[in-house]
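One chain of protein is taken out of this complex; the other chains stay put.
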Amino acid sequence: MLTTDPWEQDHLHEECGVIGVYGAEGAAALTALGLHALQHRGQEAAGITTFDGSDFHTHRAMGHVAGNFDSDEVIRQLKGKIAIGHNRYATTGETALRNVQPLYAELSSGGFAIAHNGNISNAVKLRRELVRRGSIFQSTSDTEVIIHLVATSTYRTLLDRFIDALKQVEGAYSLLCLTGEGMIACRDPLGVRPLVLGRLGDSYILASETVALDVVGATFLRAVEPGELIVITARGLRSLRPFGIVRPRPCIFEHVYFSRPDSVVDGSSVYQVRKRIGAELAREAPADVDMIVPVPDSGVPAAIGYAQESGLPFELGIIRSHYVGRTFIQPGDQIRNLGVKLKHNANRAMIDGKRIVLIDDSIVRGTTSLKIVQMMRDAGAAEVHMRIASPPTRHSCYYGVDTPARSKLLAANMDVERMREYIKVDSLAFVSTDGLYRAVGEEIRLDDAPQYCDACFTGDYPTRLTDQEDLEVPDQLSMLSERMI
Amino acid sequence: MLTTDPWEQDHLHEECGVIGVYGAEGAAALTALGLHALQHRGQEAAGITTFDGSDFHTHRAMGHVAGNFDSDEVIRQLKGKIAIGHNRYATTGETALRNVQPLYAELSSGGFAIAHNGNISNAVKLRRELVRRGSIFQSTSDTEVIIHLVATSTYRTLLDRFIDALKQVEGAYSLLCLTGEGMIACRDPLGVRPLVLGRLGDSYILASETVALDVVGATFLRAVEPGELIVITARGLRSLRPFGIVRPRPCIFEHVYFSRPDSVVDGSSVYQVRKRIGAELAREAPADVDMIVPVPDSGVPAAIGYAQESGLPFELGIIRSHYVGRTFIQPGDQIRNLGVKLKHNANRAMIDGKRIVLIDDSIVRGTTSLKIVQMMRDAGAAEVHMRIASPPTRHSCYYGVDTPARSKLLAANMDVERMREYIKVDSLAFVSTDGLYRAVGEEIRLDDAPQYCDACFTGDYPTRLTDQEDLEVPDQLSMLSERMI
Amino acid sequence: MLTTDPWEQDHLHEECGVIGVYGAEGAAALTALGLHALQHRGQEAAGITTFDGSDFHTHRAMGHVAGNFDSDEVIRQLKGKIAIGHNRYATTGETALRNVQPLYAELSSGGFAIAHNGNISNAVKLRRELVRRGSIFQSTSDTEVIIHLVATSTYRTLLDRFIDALKQVEGAYSLLCLTGEGMIACRDPLGVRPLVLGRLGDSYILASETVALDVVGATFLRAVEPGELIVITARGLRSLRPFGIVRPRPCIFEHVYFSRPDSVVDGSSVYQVRKRIGAELAREAPADVDMIVPVPDSGVPAAIGYAQESGLPFELGIIRSHYVGRTFIQPGDQIRNLGVKLKHNANRAMIDGKRIVLIDDSIVRGTTSLKIVQMMRDAGAAEVHMRIASPPTRHSCYYGVDTPARSKLLAANMDVERMREYIKVDSLAFVSTDGLYRAVGEEIRLDDAPQYCDACFTGDYPTRLTDQEDLEVPDQLSMLSERMI
Partner (left out) sequence: MLTTDPWEQDHLHEECGVIGVYGAEGAAALTALGLHALQHRGQEAAGITTFDGSDFHTHRAMGHVAGNFDSDEVIRQLKGKIAIGHNRYATTGETALRNVQPLYAELSSGGFAIAHNGNISNAVKLRRELVRRGSIFQSTSDTEVIIHLVATSTYRTLLDRFIDALKQVEGAYSLLCLTGEGMIACRDPLGVRPLVLGRLGDSYILASETVALDVVGATFLRAVEPGELIVITARGLRSLRPFGIVRPRPCIFEHVYFSRPDSVVDGSSVYQVRKRIGAELAREAPADVDMIVPVPDSGVPAAIGYAQESGLPFELGIIRSHYVGRTFIQPGDQIRNLGVKLKHNANRAMIDGKRIVLIDDSIVRGTTSLKIVQMMRDAGAAEVHMRIASPPTRHSCYYGVDTPARSKLLAANMDVERMREYIKVDSLAFVSTDGLYRAVGEEIRLDDAPQYCDACFTGDYPTRLTDQEDLEVPDQLSMLSERMI
């Protein structure tokens, strides 16, 4: 009777966050703090691997960083001044500990640990070939393919083997690796997933978002560039460009929802981008109402932007419980339908008799919107209008984001008017694609060479999707069928 | 190295929340949902007792409601259509399970369970006398005194014994009791702690706040009146007034901080009261700044009120992590001082170079204010002004609120100017006591007969404080010295 | 699908073991060791209470001593040089932690802890009266009656109150109590349950059996005498005789089965008594066989005695697994009947084609005997004879031993010949009552004034059985109906 949060569930979810620390006392503790700040990018499991100059140490656990990585005992055992860490989001199926990263292997060159944010879109094909040649996989993770490609590469140095491996993979990856000699960071040529570089005293910090730098007091230096490979050893930091130059296409949804509002992603304040999206919406789709009500918490910045642009009052018409970080398993079948109120409650005294605009960041399945609109009507709202701070989500993501099947995406099955009827609002509008591009600082989307990956809105994927195309996929998946109890 | 949340820690804390359900299928499940909605009133432990017509069933657990009361197995065992539940806040010292409520006893009249929000201010004296006569206490809770007074009362009926017991206690109590014949609810003559009555189909629901009615879909009927005793049995609901008529003095701090903003307390919307406090502040203490920044989340409604009254923009200059419901134990000694950032982070892109007003609900020790002001300055704020949505907190509470010793209360030791210097702001102002009374709907505080208990601000306590006055208190406490490991 | 050990289950079970240490550094650790040595007397739960001169400390846990009382952390918190400990056996129903001893109460005289081996046979009647006068019980244990009798006694000193309380109870008790002034030990006037006194350096040790002295290296001084009350304080040890002189009747079954073979009970080596019972059996019921086979482990000493007396070889025809201390929950329904072999296995190479005598200590339900005989026949035994080292068990025990209902006792329902047919042996014999008395050193049982309590064989109970006689018992038990989940 587990009910994962019915409102969070109705969002796209980032699958991972990574952080690496090079050259700091207490590297594991800093990494744990960074993972805590990146908890929103993956809440299923977390792991840290450190290197102390002679040995590697790993701790991985199901669940949140808090509770698993905040004991002196755990941190003390993670010795060393170099560390990488990883947060993982629960995708369907395999939630076993063996899939929790960092993954670790003993190669002929010594220990090698890897943490990956993204998704390899030809992993099944590569895996099949590696198994055929005698490789034995420990996990069902696409990331392990990279390790075996490194292990079996015929190049001489580890770095050459690593580049050789990456040249064979397709998809999205922001990678942090730990070896006996230092740390390697790499962002795929398109730069789909974010990765930033910071400095704390004499040490370097690499992380998915700037908030992980903030929490440890590090200074933000710059984003790792798409296609850039950074090697940090005792001899210092080197930047390489082993892949040809490609026009980058970072994920635009990081600005809409994935990243924290206090992060700076590829040069823009996420909070300000979201306020600008709200202002675009106010211009594109004004409404004659009494107040602007955000769907907490992700709709708040856009709602402030909409309210400031429109001059209408911003009010907390929906109160979010502080205690919903945890899943609440609803007791008793007969009251299952009460569950939606565990997380949010109408602020009835404000809503009763009023015309309102609800601001949310996106509509995925539409189930949440339906319930929240009903909650507003139950609280006495005279009119309920809805404005969405992203274009309609019509396509699946294959780059490390957990998207429902297309058949479940409301916008893949209905036009805006039918969506309006379905969620029962008086009016419904989404920001336009160009409005979104304006909010992130572009004049217009260049349709021939889009500046961002916006495939979830447009279906315009920046890479091949080999495993999707491969008709043998179902057979291959059966190879991964062992179930660890 | 446990670090309880350094910001929450710097608040006064409500010690308990209660809920009772009479006559509903799945009473335990409804009670669990209500306790979840009241989780902010007590997060240390929770318990539910039910009666199924022949047996009583109790489950009590340390920790949150979610995780302890949301499994089918637990709820199934809590059989019956009558239930009472209790959330408990961690006061100092005794956190053993035996102190978790509801407390239960087999009296000669049968089973008797009790859940209590408040504090008995002559409990030590009464306990000493009861032990002298042969009573054996199971807990160190003040609530158990009431049970022994009932058990040893010489009146004939349970109801007479219960009233006899309450006439001997002094202090604050909102009580819910379960017996083989039904439910008894009682609010002390001053009505210090809140208690409301609602209806769900044919069943009655009693709870500390209206949000517990909302979560189960119940209708709010009315507040239980100060001094009112309600008995609900198979023959229906009866209201009694066993105590003489006293002028009520409900706790004004419920409006400032304790209650959820979406609750209606003694007739007023908490959210709207808080906005009005913010507006009073804007009038009493205006500031020439660029934006209004709430200290999340408790400062948000007052900040919206201040912004609307002043016409200045409301901005999220501080971002609160979603993942701080859980305590994070900071790993590693050398980075302990980083811990404050686990919960909040400056939205640097908004703050840098700006003059801001921070709005918070209260200042207790001042430790939080100090850190948050520093965080704003580190983020580049040009000026930092602070406005507080309550008068200075100068006195301890003895009515069920966890207050630090007076020596730790900043306002008990400094005037406003010295407090301003201490927390290092450019200006500091508190709402006036009359401003606060205006916000809750009074014209002015009647100093001869104050409408509210505001002892934490004024030192004007509405009852005797027998145990405080009693010089033998230290000796008596040593009777409670057993430590259960 | 829990299968408690099917062979142990078919024994009578001692319900408790106690140990107390007065005046030793590390009293809790010594107590834990002693409880470990007394584990056979109670395996459901254990507890220790210590007093450190100012505070009492208690740790109680379900399960064995090992695993619950062997960590430095637990022992360190049990501070003080005075300690009492208790092992509890699982009787039907209530296995909640609140029934685990030592029980503790704050009396007007200060803290009071009690550990009890035995059973109060008028506990229900006393409890009913105490509740009527306002006492609130914490447990469903008969032992708590003693505490409330002490608490409500009108005598002045604690010792007088304690004696006053004991004069009201009927049944069997070996008690150890801890107070702020020292330790009190008491054995009931009949001396049904054992209690011994030992010395370790300057400290005193009291325990159910001498093996608890052996394990800590203490010297055995003497048995506590029936009706003796010992008080140990800073002023030394005092022996009192507060009850009139009664002819003692210690439990004879301690020699047959309950006590460890390496204990000395009331002056006799248990091992030697059991060998002598075997020798009596060899004389009373010889058999023409190839070898003597003990049912391990309790039948071993009698089998050695039988073999030595008869001149027949003693052989391990049944091998007991080392790993059956733990309950094994048999996996899979279809193989449930295989479960009996988890604990014992036939030593087929020895049994095949041989005529054997099996020696066991007692027959309770007969279920074990049936299975073990079948196991011997399956292993090829040519003839299987059985000899039992006690008279037929025909009556229930009300003095602290868990006996099945009389309807389940094989010997209460069948004569020896029908029992022989039921368990399918070629011959069956029990030692005679006089043979048993000879083995414990008496010439003959004095039927007018029996030297031992042998009620389980003879039905000759040494005390009144008030609660058994009381027709209202079922009603009273319903008062104890709360179920803690």
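Note that the chains are named A, B and C in the order they appear, and that numbering of residues resets to 1 at the start of each chain.
Heads up, the rule we're going with is that a residue touches a chain if its C-beta (ideal position, glycine included) is under 8 Å from a C-beta of that chain, and two chains touch if they have at least 3 such contacts.
From a predicted model like this one, the values you see are computed outputs, not experimental measurements.
Trainee: Over the full complex, note down every shown chain the hidden chain is touching.
Mentor: Per the touch rule above, the missing chain touches A, C.
Trainee: Taking the entire complex into account, which one of C:62, C:96 or C:319 touches the absent chain?
Mentor: Candidates C:62, C:96 or C:319; residue touching the omitted chain: C:319.
Trainee: Among C:234, C:349 or C:449, single out the residue that touches the unshown chain.
Mentor: Checking the options C:234, C:349 or C:449, the one contacting the hidden chain is C:349.
Trainee: So which of A:132, A:156, A:222 or A:235 would be touching the chain we can't see?
Mentor: Going through A:132, A:156, A:222 or A:235 one by one, A:132 is the residue touching the chain not shown.
Trainee: Can you work out which residue in A:11, A:40, A:57 or A:274 touches the chain that's missing from view?
Mentor: A:57
Trainee: Touching the absent chain in the whole complex: find that residue among C:13, C:40 or C:276.
Mentor: C:40
Trainee: List the chain C residues touching the unshown chain?
Mentor: 1, 25-26, 28-30, 32-33, 36-37, 39-40, 64-67, 69-72, 74-75, 211, 214-217, 260-262, 264, 269, 271-272, 297, 300-301, 304, 308, 313-316, 319, 321-332, 334-335, 338, 341-342, 345-350
Trainee: Please output the residues of chain A touching the missing chain, sorted low to high.
Mentor: Its contact residues with the unshown chain are 54-59, 74, 77-78, 104-108, 110-111, 131-138, 147-148, 151-153, 479-485.
To be clear about the criterion, only the chains that are shown with their structure count from here on.
Trainee: Could you find the chain whose CA centre sits the greatest distance from that of chain B?
Mentor: Ranked by distance of C-alpha centres from chain B, the top chain is C.
Trainee: Distance-wise, how many Å sit between the C-alpha centres of chain A and chain C, to the nearest whole number?
Mentor: So the centroids are 62 Å from each other.
Trainee: Using mean CA coordinates as chain centres, what's the chain B-chain C distance in Å?
Mentor: 51
Trainee: Roughly how far is chain A from chain B, centre to centre by C-alpha average, rounded to an integer in Å?
Mentor: 37
Trainee: Residues of chain C touching 2+ other chains?
Mentor: Within chain C, no residue contacts more than one other chain.
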